[in-house]
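With one protein chain held back, the other chains of the complex are shown just where they sit.
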Amino acid sequence: MKVLVAVKQVAVLGDEVEFTEDEREVDPDYLDFALNEWDSYATEEALRLVEAAGSGEVVVVTVGDEDAEDCMRRCLAMGADRGIRVEAVRTLDPIQVARALAEVVQSESPDLVFAGVQSSDSVQAATGGALAGLLDMPSVAVVTKIELGEGKATVNRELEGGLVDVVEVDTPAVITIQTGINEPRYATLRAIKQAEEKEIEVRQPGDLGPQAQRVRRMFVPPKGEGAEMLDGGAAEVAHRIQEIVQEKLA
Amino acid sequence: MSILIVAEHRRGKVRPITLEMVSAAKELGDETVVAVIAKDPATLADQVDVEGVREIVCVKVDPEGFENDVVREALEQLISDREPDVVLVGFSIDSMGFGPALAAKLGLGFASDVFALRRDGDDLVAERSFYGSKVNAELDFPNSERVLLMIRPTAWPPAEGEGAAISAELDVTISGSRARHVDFHEVAASEDVDITGADFLLSVGRGVGEKENLGQFEGLADKMGATLSVSRPLVDQGWMPSSRQVGQSGKTVKPKVYLALGISGAVQHLAGMKTSGTIIAINTDPEAAIFNVAHYGAVADLFEVAEELEKLY
Partner (left out) sequence: MTATRDTFAGLETWQIVLWYSLIVLSVAIFVYGVLRLLLKYRRGRGHEKFGNRRERAERVVRVVFTHAWIRRRDPMAGLGHLLVFYGFMVLFAGTVILAFQDDFANPVLSFDFWHGWFYKVYSLFLDVFGAALVVGLTYFAVKRGILRPFRLRYWRPAEPAEPLKDQPHRYEVGDWVFLGSLFFLALTGFLLESFRIAADNPGFEVWSPVGYAVGQGFRALGFDDGAAADARAVNWWVHGVFALFWVSSIPFTKAVHMLAGPAGVAAKDDRAGNRLAPLPAGAKAADVGYAFIDSLLPKHLLDLDACTKCGKCHAACPATATGYPLSPRDLVLDLREVAEGSMGNRAALGIEPTFPEHAQLIDTIKPETLWSCMQCMACVEICPVGIEHVPIINQMRRALVEKGDMDGQLQQTLETIYTCGNSFGETSRKRGRWTRDLDFDVKDIRKRPAEVLWFVGDYASFDPRNQKVSRSLAQILRRAGVDFGILYDGERTAGNDVRRVGEEGLYADLAEENVATISSCSFDRILTSDPHSFNTLKNEYPQFGGAWDVMHHSQLLLELIESGRLNVKKGLGYRVTYHDPCTLGRYNGVYDPPRQVLEALGAELVEMPRNRDNALCCGAGGGRIWMKELKGEDSPRPSELRIDEAVELGGIDYFVVACPKDVTMYEDAIKTSGHQGDIELRELSELVYESLALA
């Protein structure tokens, strides 16, 4: 049982922002970095499947610069066996990322490929699907439960409005993992430090193709369009809420 | 610009995003084709025949419900048959399977969660947000002749008005379905309340901090005559049943008043509540995205406001 998990180091923006000079990106000084929340669920799910199978391997893969290895350390500390980083800049579009991942998947031939449904910084929800498209693999997006069978898996796909679609998918397959599928285990700092001894192989990407999208400019969205800000202390705010509710429900 | 829209449907009904995409397409051109890929597309075609649609293409496929491989193969053949400049699909769970897959395979320009569109000369400019909706970006697609865009639900109003679309059919060959629909089931089929029918929702999010605090807000909702709803993290934690969840993966709600306490406003949450009559948002983060859709907002501690409200009711 071998599961490959695509993970991403996401950028978190505080409440202050400056843009780069060309206004096409946020000034990296204003960003903090962390493991994408969805990817910790995907890693946990991979670990659980391999643990249940009794033997196998969880390989985490990321596409990014050296800093992106931090997020992979976290996955390795959780118990993943090894990591692969494809050297790239942070700001690739999801389809280019999928191209970089596709090469790794081809060389590793895993039984399952997991990715988070989406990344919290760009919310494209596209990498997993694009990867399946490039490799012509079966895929299911937004999965909240996986039961493995022989050459196939039965999974729950979480649809809009609280509906669940039970899907039988042939494996190997690409599955994008939704939050809440499990409770990701905690990686202690001790384990993270020790994960530095685990191997992270760095690969150079092949042809990532043209950009599928280009940022013309980034900007702060016009604030609170139409939102009337209520001032004063909590008591005053509460009072105004009461008035508004009474008026609108009348 | 020629536009191909992939109609979304589930259990015999066209989903609202389809008509919203028709409105979106109007920003780009008037050659809008809607493709209905279904076992019995003719019965759905009527539902998409609205003003602004030039042609409806019925594509007959075998499976009853959505199956990713089937839609992907059908759409691929549709694209090579119609050669549209722009393909629009919903930013929905179904489309997350085939949309990016085709864009990658065919080398299309791509963007998802697009909430604004315009033409700038020959260029198509799409707008979407990054970094927790704190930053917006205009995107263009200089490297691609054809673009596939995933459209944010509720970003455009649904297209209305009598249509006069011509209808057509396209035969496609499907090589197989490797991810097959087995069954539907409702999670926690509204075991307690139906939040979609409520006039007044008091909605709480991550800001409540811990499960034990929820009781306080249940009590407050009771006092205020509101129904309690929650955002996704509280359901993920197992604190509340998913029947109470507002948002893309929960319920879409449209109460007269939506009072959001401690909800920052992830895109998926906003999609489920932003058409509410009046939205009041309380959050400690002045930059929280919820303030972008709210009619009234206050930067304040939700517990303090809740306590004050307790006193008033």
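General remarks:
Every chain is named by a letter (A and B) in the order it is written, and numbering of its residues begins at 1.
Basically, contacts are C-beta pairs under 8 Å (C-beta built on N, C-alpha and C of every residue); 3 or more make two chains touch, one makes a residue touch a chain.
Computed from a predicted model, the values in this text were never measured in an experiment.
Touching the missing chain, out of A:32, A:150 or A:207, is residue A:32. Touch with the chain omitted from the figure is made, among A:1, A:148, A:166 or A:192, by A:192.
Among the residues A:66, A:183, A:201 or A:247, only A:183 touches the chain that is left out of the figure.
Against the chain not shown here, chain A presents residues 12, 14-16, 30, 32-34, 183, 185-186, 188-194. Interface with the hidden chain, as seen from chain B, comprises residues 209-212, 237, 307.
Following the convention adopted for this analysis, only the chains that are shown with their structure count from here on.
Inter-chain spacing, taken between the CA centroids of chain A and chain B, is 19 Å. Chain contact summary for the complex, chain B toward chain A: residues 10, 15, 65-66, 68-69, 72, 91-94, 96-105, 107-113, 125-126, 129-144, 150, 178-188, 199-200, 224, 232, 235-236, 242-243, 245, 248-252, 256-257, 259, 267, 277-278, 280-282, 285-287, 291-301, 304-305, 307-309, 311-313.
Within the complex, the chain A residues that touch chain B are 11-13, 15, 17, 26, 31, 93-95, 98-99, 117, 120-134, 136, 138-142, 154, 157-170, 173, 176, 178-180, 209-221, 223-231, 233-235, 237-242, 244-245, 248-249.
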